[in-house]
Every structure is written in C-alpha cells, then in structure tokens.
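Below: the structure, in structure tokens.
Every protein chain except one is present and positioned as in the full complex.
Labels for the chains are A and B, by order of writing; each one numbers its residues from 1.
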Amino acid sequence: MSSQDIPEENLPAEQGAHGAVGVADEQNPFADPGLPPHEHRVQDIDERAARRSERTVAMLFTVSMLSTIGFIASYVSIPHDKSIFVFPIGHINALNFALGLTLGLALFAIGAGAVHWARTLMSDEEIADERHPIEASPEVRAKVHADFKQGAKESALGRRKLIRNTMFGALALFPLSGVMLLRDLGPLPGTKLRHTMWSKGKLLVNMNTDQPLRPSDVAVGSLTFAKPEGLEEHSEEFQTEIAKAALMIVRLQPDNIKDKRELEWSHEGIVAYSKICTHVGCPISLYEQQTHHVLCPCHQSTFDLSDGARVIFGPAGHALPQLRIGVNDEGYLEALGDFEEPVGPAFWERG
Amino acid sequence: MSTTESTEARSRGKAPAGERVADWADGRLGIYSLAKANMRKIFPDHWSFMLGEVCLYSFIIIILTGVYLTLFFHPSMNEVEYHGSYVPLQGQMMSEAFNSTMHISFDVRGGLLIRQIHHWAALIFLAGMFVHMMRVFFTGAFRKPREVNWLFGFLLFVLGMFTGFTGYSLPDDLLSGTGVRFMEGAVLSVPIVGTYLSFFLFGGEFPGGDFVARFYSIHVLLLPGIMLGLVVGHLILVFYHKHTQFAGPGKTNNNVVGMPLLPVYMAKAGGFFFLVFGVIAAIAAIASINPIWSMGPYRPDQVSTGAQPDWYMGFSEGLIRVMPGWEINFWGHTLVLGVFIPLMIFPLVLVAIAVYPFIESWVTGDKREHHILDRPRNAPTRTAFGVAWITWYFVLLVGGGNDLWATHFHLSINAITWFVRVAFFVAPVLAFIVTKRICLGLQRRDKDKVLHGRESGIIKRLPHGEFIEVHEPLSQEQLHTLTAHEQYKPAAIGATVDENGVERKVGRSEKLRAKLSEAYYGEEAQIAKPTVEEYKEITSGHGHH
C-alpha cells in the first residue's frame, strides 16, 4: 500500500515498525515488527460506499421497526389456538410462529444494524493500550502491611486472647440457630419407607379398569398394573402412596418359575412385584414377555421376573420386592400382607 | 462549594442537557473517574472472545423471560383438574404447577414463545459456558492473573446446571418428575444422613406437596442471585485485567491491541446482544422445546422411555446408567455404592477441569502475568489433558443417551453400556496420547515453516535435473507470530547437597513436581522452537528452498 494513505496518527507505529524491521534483518528475524500500518476500508476513502453502508444500517433499523409492528399486529389478530401448516416444520401454532419470527427479526435487525454500523462506519483503527501489573508496587504493599499491623495492634486482638477466643466461639455458634431452623423442613423418616398401603386382605385393583382382579383376568404373557383397594386418584395422598404401592402383575407358567419363594408367594403362576425400581425409584415396567425380563427405562436395570426378580444387568443393587398374594373367598386376588422389605431405592437404614 | 458554583456556572451556559446530567451524576457518583478508565477501554477482536458474551446475553434473556413467566406460574402442587384448551389432557388430575404451565403454553398469548425462549436460552447459556470455558482452557487464558476469574466462571457453570435442573423440574411433568425421583434416590443413597436429607428436602416422603415451591425459590431467587453476583464479579475482573490477546505483530504481554469500547465495542457488543436475542427468539418460533403437554402430569407410577435430563446433566445420567449395581449390607445398614459412587464422581468430573490451572501453575512454578494466549499446539500436555477431559465427558454423555444410541444405530443397549464402562477408563488415555502427538506434529510443521518457508506448490527444475518445490520465505509478521510462544525448561530437582556438604531432603512433592515438569516440558513433550541461529544458517546457506 502507498504510504500517503496512512493517516497522521498512525505514523509513530509505522516508524516503529520500520525501525524493528531494520534491526531484524541483521540480528533477529523473529523480532516483533510492531503493529502493521492501518489500511483503509472502502468506506473510509469512498463517500459513496459509506453512504451505502449508512443506508444499509438505516434499512436494518427500519426492518426492525416494521417487525415490531408485525409483532403487535400478530398478537392482536391471530387467535391463540390457530394452527397452520408450514412446510418443513409441520402443523404448528400460528401465533407462536408469527410472534417468534417477528420478535426475532426485530431484535436481529437492531443487532445487525449496530454491528454493520460499527464495522463499516466507525473507526477500525486498532489501538494499543498499555497494561499495568495487577499487583501493587512494593511501596503500596509495604504501606498496606504496615497499616494492617498498626490496626491489628490497636485492636489488641492478639494480646487479649480471651476476647479473641470468645468472639470466635460466638461467631462459630450462632449459625447453629440457622441450622436448627431447618429442622421443620420435613418430618423424621421413622419407618415410613418400610411400609406401603398394602396389608392383608387388600384387593388388587386394576389401574386401567378400576376393578378388582380375578386370577382368570391375568393371562400368561400379559402385563397388568395394580393399586391397593381404596386408593383413589382424587385422594390427597394418592401421589405419595402410589409412589410406593404401585404393583406390576404378570403370569408365568408355574414350572417356569425358578425361585422357590417366588413360587410360594405367587398364585397359580401369578406374581406381583413392586413397580418401583430398587435403583432410584423409576417405575420399572418394560416387561419382555418371552424372556420374563423387566427393564427400567431410566437406567436400564434389568430384572428376571422368573427368578425372584433378581438383577441381571444394570445399576440396581437388589431384587424387586415381591408382594405375597392369594385369592379371597369371592375369588378376587388379594394381598397376604405388606411387602416384606422396603420398596424403591435403597437407603442407609434399609439393612 | 466552589465546585458546585462552577458546575452551576457552566450549566447556566450552553452545555447540552446530556452533559449537565453527566455532571450532576459525577458530582454524586464520581462517574468521570470510572469513565476515564473504561470509556475507551480496548477490546481485541476475535470471534472466540465473544463466546462469553453469548453466555452473558443468554443469561440476561433468561432473566427477562423468567420474570415474565413468574407472572403466570403457580408454584404449587395442589391437585386440580385440567380444563384448558389442550384437548388430550382435559379432565386429567395435575398439580397447579403443571396446570399453570399448560395455561402459559396454550392460553396466554405469546406465553409459549416466552417459555420456549426461556428454555432454549437456558440450553444455549450452558452450551455457551461450556465452549467459552474450553476456549479459555485451550488458550491458557486461565493463567495468572486470571485464576480467580476462571473459578468464578466454573462456579457459574455449575450453578447454571443446578438452576437449569430446578427450573425444568418446576412444571411437574412426567419427564422432569422422573428426574426429581432420580434425585430423591440419589439423596437416599448418602450414607447415614441420606434418608433424613431426603425427608427434609421433600417435606416428607416423595413426592409430597412441597418440592415445587421449594425448587421455585431456589430457581428464581437463590441460585440466580448468586449467579448474578458472580457474573458482575466476572465482568469487573475482565475489565480490570483487560482482555487477553493472541500473539502477533505489535502485540506484547504489556499491551492490548484492539478497538475502543466507545464507540466500536459499545455498538458491536450491544448489537451482539440483540443478535443473540434475535436468534434465540427465532429458534423458539421454529423448534419446540419441552412439550410438557405430550409428557403429561407427573405420577410416580408412570414413566416414559427415553427419560433423559437436559444436556448439561447428561453426563451425570451417563455415570448413573453405567455404574454396576454394587450394594453392601452390614449390621443392618446398606451402603448403596451403585448410586453413591456416581454421586461422588459427578462433582469430581467437574472439579478435574476446575483445578487444572492450579496444577499447571504449580508444575511450571511460573509467577508472571500472562496476557498473550497460547496456541493449543504449543501447550501439548495441557491441550491433551483438555481433550482427554472432553472425551471423558462425551463418553458419559453417550452413556446418558445409551437407549437412543441403541435405537438409532441399531445397537444393543447392553453392549453400549459395556462400551461406556470400558471407555470411561480407556478413552481419555487414548485421547491424551493422540492429541499430544498431533500437537507435536503441528509444532514440527510450524518449525518447518519458519525455517524453510511456506510450501508454494510451485515445482522448479534445477539445471542439473533435480525437481524441487519452491518454498516462499515467511514475512516477518508470520515469523514473529510463529515463534512468539515461550517454552519452559523442565524444572530439575535442585542440588541435593548444599555448599556445606549437608544433604538436603528432597520432599515427595518436589520429586513429583520434577517428574511432572519433565512430562510437560521434557524433550519428548515439546519441539524446541527454531532459534535465530538455525534460521540464519539455513537462510544464508546455498540450499535456499
């Protein structure tokens, strides 16, 4: 580039660069040549180009204004439940689409205008700013240390140990009040995690039909979910109770059952297992009827329902608890007691 | 008194209104001394320096949209029946939290848009922080004096994760409820106090009726409050330290080269805010996120396959999915290692990258300030460590999405789980070795370029018949840029015998440090950069090609 293009204020750097090059050729070819000279953009030398940029920026700001008006118009005119078909996207909500695009464009155009303005019309000359060490000078450092020592001495904190120690004690103790206040965040666990709603004589109610189940309802290869009789979806404690009591019922051929206790606790091959995974409590119910495996969709723990729901893969640590079931006088399936072990994730007191 | 008079005197004159306001403010706030230091502050231009701005702006967008959402959201778990306009849920029981989120999505005009902007911005905020952090890591921008700011940034990332988690749990939908259930299981696994912690957190048994309200105050008040403070601190430090820059002509450790804040960066950074907001708004118009109406309200006995957390929690999901189910029972107690070990590794994965700068500064023993960025290739060990960490993180992400990998690539979920179990240990090591080799190769290439020039692609035949490729010598700018980096010498263990002949004990840490230093900067670990002598010998010789 020709040197007459270079503005006055850049000359020192230019000179420095020349100087460095002069030295470098003889001694150090890797030396810093200094800031390269400033080059002009089209807009700096051609006023017509600058005008064009100005118009572009103004156009972008105008687009933004129009977009905002479009946003308001969409808000007022498009019903909130109207759906439209937009080709690659599919059936979508018209209002969301219109509002989002107009808002997006209004904002984007402001940004694009500002950046274009900065890039083409504001000075693009690089300026070097000096850095100063972050750390203080030795004098300042010495002064601060001296001041601190003076202050510490005047407080007599080091000398009057009794004050110091009791103050530390007081400061260390008072946060305990805050900790105490957290106590009523919840009740103590007690044995709540060990018990569910199931008890002797409770009927197994089908989640789908809300009817108590009979053994004949449950076919081999089928999957049924049950809740204890008396637990209604509208009742207040439904969520908390179903989180422990949810039951998964399948029927196996009795000679397919490998685990002796499982067979004893079943009824004609019908087995009832907790639906809550023993890993971290996901409702586990991906039942593969040919292999009798259930898989947890959350973390892939796999249990073998034909072998006491033993864990055969994944992060669960113990088998699913089985509910002992039988049939009452009227021929309905009933629980013969609560689960013998806590359902759901393991915890410290579980044992 | 005299200052007031003079100000008044001027204001009675022809000073413009803006100036008068500024004068008024300066008299009370002293803004001029602040402005003097900052108004023409220099910022270097590089796209990767704007990643932090992506995070800052998405954070602001999240706050703005979040405030709007609080106007309509009811953080309550009271069960209500749905009667809104979404037909497939009408008459269903759901918590008020879910109900109000449905209301925002379907019956508040623009509510869905704001919800989607909020959620998309959150994903982009975290992704932006991740990439920004990696930029800082791989260029060595965390070195003195910026270690504290690195920690601020790291804390922002971690807090961002938990703010996100508490946020997406608020609608109390089936997907997020599954995540909360997982969290309960994880808390229960903590030895000794786990059960109590869980009961205090949920106000009793899971799910109880409290966690939405509690998560709400954590999500909208506690965590964002802390984050806002950290963001302000982070920015003050960026201003105070002045931005780092890449090596180049005219750029030294004692200066910063770029454009002034006023006007260029005011316009660029200010404009960038609108650009970020615009892009995120457009994304929220085009792509659906967290469609809670498809997921339905939470019920602890229901679940869907493909239950994953948002991406930034994905690695913890990977940890928990691939962990073997270890459980130890003793004296009536249960140690749930299958859950507790992942719970402990979770912070470790993050801490591994957070403490790295301190390890490096200990190994180098370098106490100088660094404002010139490293090219990743020139710090092979650091780069290799970073890539190994990313690999580790990615392996866990694969583990967290193992079911989707299985269905989309027709693989066995069990095989993927086993792959992740092995790769968790092996992949980072491989990545480390490979990356280091690549870095060294690139260093050699740079050295070659400096000494022999750029391969021009022009083939020349010499008089005696030999063909050579013409190498163009580099310009001085390029020579300087390629040789500007510093190379450390491995720190040797000092003399073990002092001048009096007394043997000095060499501590373990000193030995370790010497070993590490050798691994970092020994002969095998970096290519000595070309010296002036080498360059002169080659360029002055006859074989100039």
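Throughout what follows, a contact is a pair of C-beta atoms (placed from the backbone, for glycine too) under 8 Å apart; a residue touches a chain by one contact, two chains touch by 3 or more.
Note that contacts and distances are computed from a predicted model.
Matching "Response regulator receiver domain-containing protein", "Peptide/nickel transport system permease protein", "Cytochrome bc1 complex cytochrome c subunit" or "Monovalent cation/H+ antiporter subunit A" against the UniProt entry of the left-out chain gives the name "Cytochrome bc1 complex cytochrome c subunit". Partners of the chain left out, restricted to shown chains and counted across the full complex, are A, B.
Touching the chain that is not shown, out of A:S67, A:T102, A:S266 or A:S285: A:S285 (per the contact rule at the top). The residue touching the chain not shown here, chosen from B:M295, B:M323, B:A384 or B:I527, is B:M295.
In the complete complex, the hidden chain is touched by one of A:H293, A:R324 or A:R350, namely A:H293. Seen across the whole complex, the unshown chain contacts subunit A at 1-2, 5, 39-46, 83, 89-93, 96-97, 100, 115, 119-120, 124, 206-209, 213, 216-219, 221-225, 250, 283-291, 293, 295, 297, 300, 302, 313. In the full complex, subunit B makes contact with the omitted chain through residues 45-51, 53-54, 87-92, 105-106, 112, 116, 120, 123-124, 127-128, 131, 174-175, 268, 271-272, 275-276, 279-280, 283-291, 293-296, 299, 301-312, 314, 401-404, 406-407, 410-415.
FYI, only the chains that are shown with their structure count from here on.
By the touch rule above, subunit B contacts subunit A in their complex via residues 40-42, 79, 85, 93, 106-110, 112-113, 116-117, 145, 178, 181-182, 184-186, 188-196, 198-208, 210, 240-242, 249-260, 263-265, 267-268, 270-286, 288, 299-307, 320-327, 329, 331-339, 342, 369, 371, 402-403, 413-414, 417, 450, 476-477, 479-480, 483-484, 532, 535-536, 539. Those residues of subunit A that touch subunit B in the complex are listed here as 13, 17, 21, 24, 27-36, 75, 80-81, 89, 92-93, 95-101, 103-115, 117-119, 122-124, 126-131, 133-135, 182, 185-189, 192-193, 207, 225, 227, 233-234, 236, 238-240, 242-244, 246, 275-276, 279-286, 297-301, 311, 313-318, 344-351.
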